[in-house]
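Input: a single structure, listed below in structure tokens.
Removed: one protein chain of the complex. Kept in place: all other protein chains.
After this line comes chain A, so read on.
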Amino acid sequence: MDSTIALLASSQPVSQGAEAALYKGTLHSASAPLLLKHRFAKGYRHPTLDASLTKARVAGEARALMKCLRSGVSVPGIRFVDASAGVLGIEWIDGRSVRFLLGGGDEGVDDEEADETEETEEEDALAEYGVARDELMRRIGTEIAKMHLADIVHGDLTTSNMMLRLPSASPTNQPTLFLIDFGLAYTSALAEDKAVDLYVLERAFGSTHPDAEPLFAGVLAAYEERMGKHWLPVRRKLEDVRLRGRKRSMVG
């Protein structure tokens, strides 16, 4: 058996999406845990095409992470790459998604089932991390700005694609915010692409979190501060994108 497939078989399944299956595993007997993201074969695609597309995706995600790391954007480190098997190994973040911490429920769990207990759970959850909501929003805005200043566009900015690590899991005992899931990321210097990133996040806030408006305003304020003179062109494009979005929703 292929060794990387054996590695997956010995790991704990975490979740299964349309594009990738996620596992929590270890590389050797004393290794720290890591997240293994397996882009499995798509039955409906031609095998050769499928293999090269998969390789390109794994390489693309790894390169985007590398660019972020070098630019000082807070992302998990790369631990293992087997592009021919479609597997990317990423530093394990011991924490929760921002979506969960803001009371938007767990990824993949329907909002309705989770609704009742969320309010209190979420207060407790954030308290455990020692970060206030406003501070969390500020950090999100700052990390996105750092990423955009490095001309990296995330492509799928949602609160599920951000995680807060427990202070106890950090070498400096600080809670740390991480941007994750760079599967759709690309390089672009265009203000419009950055504005779309922000718009996608604004919509994600609106659809999963009560109190979304002030929360997102907190994100934008920190973003603006960090972007400095690069904020204005993005702001203009964001207004355009919002307008187009509204028109589209009136039609459809």
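We adopt the following convention: a residue touches a chain if its C-beta (ideal position, glycine included) is under 8 Å from a C-beta of that chain, and two chains touch if they have at least 3 such contacts; residues count from 1.
Operating definition for what follows: contacts and distances are computed from a predicted model.
When the unshown chain is looked up in UniProt, the name that turns up among "RNA polymerase II subunit 3", "D-lactate ferricytochrome C oxidoreductase", "Kinase binding protein CGI-121-domain-containing protein" or "Large ribosomal subunit protein mL66" is "Kinase binding protein CGI-121-domain-containing protein". Checked against the full complex, the candidates A:22, A:125, A:150 or A:184 give a single residue touching the omitted chain, namely A:150.
Touching the chain that is not shown, out of A:22, A:81 or A:221: A:81 (per the contact rule at the top). Considering the complete assembly, chain A touches the hidden chain via residues 3-4, 6-7, 10, 27-32, 55, 58-59, 62-63, 65-66, 69-72, 77-84, 89, 146, 150, 171-172.
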